[in-house]
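Every protein chain but one is kept in place in this view of the complex.
Per-chain numbering from 1; labels A and B assigned in written order.
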Amino acid sequence: MNSLSSSLVQAWPYAAAFAVGALIPRRESKFERFALGIVGLLAAAFISSMWPEKAVENAAAPPMEWDQLLNLIVFLPIVGAVAILFMPRQSPQLLRRVTMVILGLDFIASLWLLKVPMTDGWHFQYVREWLPGFGIRYHVAVDGISVWLVILSTFTTPLAAYASFGSLKKRTKDLCFSLLLLHGAMLGAFVSLDLFLFYVFWELMLVPMLILIGIWGGVEKIKASYKFFLYTMAGSLLMLAAILYMVWTHEQVAGYVTFDYLALSRLVLPQTAAYLCFAAFALAFLIKVPMFPLHTWLPDAHVQAPTGGSVILAAVLLKLGTYAYIRFCMGMFAGPAYAAAANLAGVAIGGGILYAALVAWKQTDIKKLIAYSSVAHLGFVMLGLFTGTEAGIAGGVLQMVNHGISTGALFILVGVIYDRRHTRLVSEFGGLAKVMPIYTACFVLITMSSIGVPGTNGFVGEFMVIMGSFTSSVLGSHGKLQGGLAAFGVILAAVYMLSMVQKTFFGPLSNPKNKHLKDLNVRETVVLAPLIAMVFVLGLFPNLFLDRMKSSVSGVTARFMDSTREFRNAMDTNPDRAVLLPRLSGALSSGYPEDPKKQTEAPESATAALDKESAQ
Amino acid sequence: MNLLFPLSPLLAVGFGALLLMLAEAFGKPQVDKELHGTEHIVDAGAGRSGELGLGAAVILFAGAVLSVAVWMVGPQNLPELKLLEPWLVMDRVALFMSFVLCLGGAFAALLAGGYLPEHNIDRGEFFPLVILATFGAQVLAASGDLLSLFIGLETMSLGVYALIGLRRGSPRAAEASLKYFLLGSFAAALMLFGAALLYGATGHTDLKGIGEAVASIGQPGSTVNAALVVLGLVLNLAGLAFKVSAVPFHMWTPDAYEGAPTPATTFMAVAVKTAAFAVMMRVLLTSFGDERLMSWGTGWPPVLAFLAILTMTVANLIAGRQESVKRMLAYSSIAHAGYVLVGLVATMRAPAEGQASVMFYLLTYTVSTAGAFGALILCGSRGAEAVSYEDLAGLGKRHPAAALAFTVFLLSLAGMPPTAGFFGKLYIFRAAMGSELYLLAVLGLLNSLLGAYYYLRVIVFMYFREPAPGAPLAVPMRSGMVTGALVIAGFLVLALGIAPGTPLAMALGAVSP
Partner (left out) sequence: MGLLGAVMTAFYMFRLYFRIFHGEFKGWKIVKNWVDPHAHAAHADDHHDDHAHHEFDPDEAREGPTPHESPWQMTTPLVILAGLAAVAGFLNAPLLHMHALEHWLEPVFKLASTGVKSIDPDHHMMLTLAVPGVLVGVAGVGIAWFFYISKGGEPAAELADKFPGVHRFLMNKWWMDEFYEETFIGAVDALAEFFTWADKWIVDGIVARLTAGIVQVTGTVLRYAQTGRVQAYAAAMVLGTACLGWFMLTPHASAKPFENHRTGSYRVEAAPGLGYTYRWSSKQGDGDFKFEGGEEFGDQRTTSFSLDRGAERTVRLEVQDAFGHHSSWEYAVTRPKDDRPPGSAPANMVIQQDDQGRPHLVLPPGHPAPQGDTQ
């Protein structure tokens, strides 16, 4: 009885959330109310799962980490995508349901990641030999930074998929396949710690996204899909060259071949090579982010992509660039990254935050405007990373999540009017607040979050980034100026977002076509509600997120500074030789690839092994 | 004195060809008289592509399996093989190549089994020709002597000339065949002249002997004329560059590939190219592997590096401007020759890795290219052949399975993970890195970007475009054999992309005992 009552007490927030979802909105049908209630419940479960559990903190032993969890999260969608291929094209309902179930399961599985306190080091690590002769391993793990991106992905993709199912009615099989494969590939890229594995997932994302843009895109879809594909591939091919060079150099220095991130991050390349390899990696990631002047694929891709595609593109795909910059550029090329940070920060501010904001202001297509605003927001993220301070990096990571939520929601909102009017031009609208009050409220709210009004999510991240750039030693004397300019960018964000909102929603309802637009339907509400909830959760309780990423962020920052120092030392003694620094001790080096020769007796050559096999 | 097993890859294919000819000769032509009229019965194999194709495929697959079997036992355990040296060197490299060649030939045979009846050129001689040409290619890949090399080359080439001109009524096919024949004879003459010069300079026709004589240059007492050796090398390089269709020796390729029936094109693209690379690798490393011919200053590596860049870039640039998918694939095969040349250059400083990467690349290239041509065959049917990009418009919607197969092979050719093509490229460029050819590796990788554009274009047409109203549409054919070939190739493409461990070990094991 006692346990029952206590569980009842524990369940009250969920019950309350269900009741709020089910009772408050004015809805006719019971089904709709029920669906909204379920969404409320899920949102409550998600939010409550983010609160640190006292029991866990008190326990002496850390909770068990099931090492297959990441495999489950990554391969569930991929296997699902393959399974979709064998399902009948004629029953779209089945395909949609299977997709939603898989994405939902994936989301629930990813919540398990939050049950473990994210101390510095790798969690849920899983290592397995893949191609031992080639030094390639299957090595996945999360830390306090990537865990948020994984959850962002599992959180937004189901919403994007659900929104897509509302508006895209044809070729459902292709849609489900692409969504699932894209989802799996993105998750894989977030958790891989082997460069080969990372590259495989990184490239695997291209085709499904291409399909999303190309099949359901608008008039210029083919141009946009070429642009997306070729831009990204150009960067990643140079990155592949750099990876191969590093692996080869590591083999020369250490005597064994490995593609592992942990091993390669201890490698100090000769000076010229270090800068070139950094440039190759950074180019690949900055194209993906995208940063000026490599950003022009993004507006095209966003404008042409269907709503779901845009949401995934903005919310998750772009984050791969920023995430990979922290993980790989700052992790493996600290010295060059340090040296380039001040200039790159200038580009992020001038070309990203200010330039993109001004260009966004002049856009007539709402989606293109939001696309440019993405460039500006990601300029903030990159600025945070370039500062090399804890505040800046934590703000950058937080801003990645924020941008995923706000911009994802904005794209869903734009999709709502596009579905109704099949146009996104600002001039076609005006005074929508009168016919679509709930929609308008949501839009204004998300706009506030995108601008960074205090109390919403955008504020905290931008504030921390600006703070970080003021205190940054990496940016040197320019840090204050750059922080100031970035703060000015926030004002510009208000300018372009609010002028668009004002033209679209307020003023006279001049266009007669808009007089009978319907307000949000159930599907759209269900999709938007969790995002709006997250806007406030992030805005009001940022420490839920910051606490979990804290130790990882400070670890990343400390290692960045240490490695910079080591790089400089190595360059001072001899800039022409590659050096392998001693490996780190502690949690971070778990999963470090061992020299196979040391482990076993005399290595058998491939021939000898196969000879033995055939002789038996 | 038991040569039966060690030589079984060659013997199976050679005797198989004879058996198939017998089967063809004594069979009964089956022709639908109402459709064709009697004048189309030109040989006893008419109308029997199905069974003959299957037979040919079985023979060639048997050759492939036997190659692997002999590889596993290991030539060093088979002392009888020494008897054939220096004319035939059945080492592990040759066996690996023999495996790839038989695989390519088998794909061509399977595809022909579906293609020929569909397009009304249902003639039995195709299959013995394919097998004999494969046999020639195997001999070429295993030859250790300039004479056996020439015999293998001509056996292969004569078969291919006939295969190209199979569609006798078509002027394009005749033109293609004649062009290839004329230029091929020219190249063969160059090689023969080079061989004569080498013989004159060294007194040897066997490759090893030539290599030893070259190494003795500069030693006291050596009478070998270095100038003649260099001239011989130039002429041999030119002849080999023709066979692998490196720019500027490539100009026959698009015309010949386009005019030939698609299965013959497949055979040329995979088997002929593989054999040519195998022999090129052997000649260069065995006869001209001297340090003084493998340096940056003077030897063949800088020449091949230049050819590689030229080949990749020019072929990729032109391929992007083609309107015909088949011609695009022809240029793509030229571009891939450029990538293989990169691997060949890498043998300069990393001999084992360079050779292994070339061998592995040829394997991945064979399955991807055979698959791509097979998918092209599958996408068309009589009177509605898939030729141009426009023909493929909307195929992803009308025939998702065919389009999906095509997509997989194109992605593999473009080098996207997790397909075979990606791993092949990775290995090639890794070898180039290991050989300190950084610029070459970067240029090669950037070239794959140019390549990605035109492969992507096919995907764009298949999935993203709707056919223009009234435009001719490609209607996929129905053929169990073509489908079977595609299933095998598709399986191999994915398997080699995800778990390439064993074939990689085999390629590496062949060169580093």
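Side notes on the structure shown:
Keep this in mind: a contact is a pair of C-beta atoms (placed from the backbone, for glycine too) under 8 Å apart; a residue touches a chain by one contact, two chains touch by 3 or more.
Every value quoted in this text rests on a predicted model; they were computed, and no experiment measured them.
Interface note for the absent chain: among B:Gly152, B:Gly299, B:Gly354 or B:Gly421, the touching residue is B:Gly299. Only one of B:Ala108, B:Val229 or B:Leu426 touches the absent chain when the whole complex is considered: B:Val229.
If you put the hidden chain back, the residue from B:Lys179, B:Lys208 or B:Arg398 that touches it is B:Lys179.
Across B:Glu80, B:Glu212 or B:Glu436, the single residue that touches the chain missing here is B:Glu436.
By the touch definition given at the top, chain B reaches the unshown chain through residues 178-179, 182-183, 186-187, 190, 214, 217-218, 225-227, 229-231, 233-235, 237-238, 241-242, 248-249, 251-252, 254-255, 290-293, 295-300, 302-303, 305-306, 308-309, 314, 317-322, 436-440, 443, 450, 453.
The chain not displayed touches chain A at residues 227, 231, 252-253, 270-273, 292-297, 355, 358-359, 361-363, 390-391, 394-395, 431, 434, 460, 463-464, 467-468, 470-471, 508-509, 515, 542-543, 546-547, 571-578.
By definition in this document, only the chains that are shown with their structure count from here on.
Centre to centre, using the average C-alpha position, chain A and chain B are separated by 43 Å. For chain A in complex with chain B, the residues that touch the partner chain are 85, 89, 131-134, 171, 173-174, 199-200, 203-204, 206-207, 210-211, 214-215, 217, 221-222, 225-226, 229-230, 233-234, 237-238, 240-241, 244-245, 247-248, 251, 605-607, 609-611, 613-614.
Of all residues in chain B, those touching chain A in their complex are 72-74, 92, 396-397, 400, 404, 411, 416-418, 422, 426, 429-430, 433-434, 438, 441-442, 445-446, 448-449, 452-453, 456, 459-460, 463-465, 499-501, 504-506, 508-510, 512-513.
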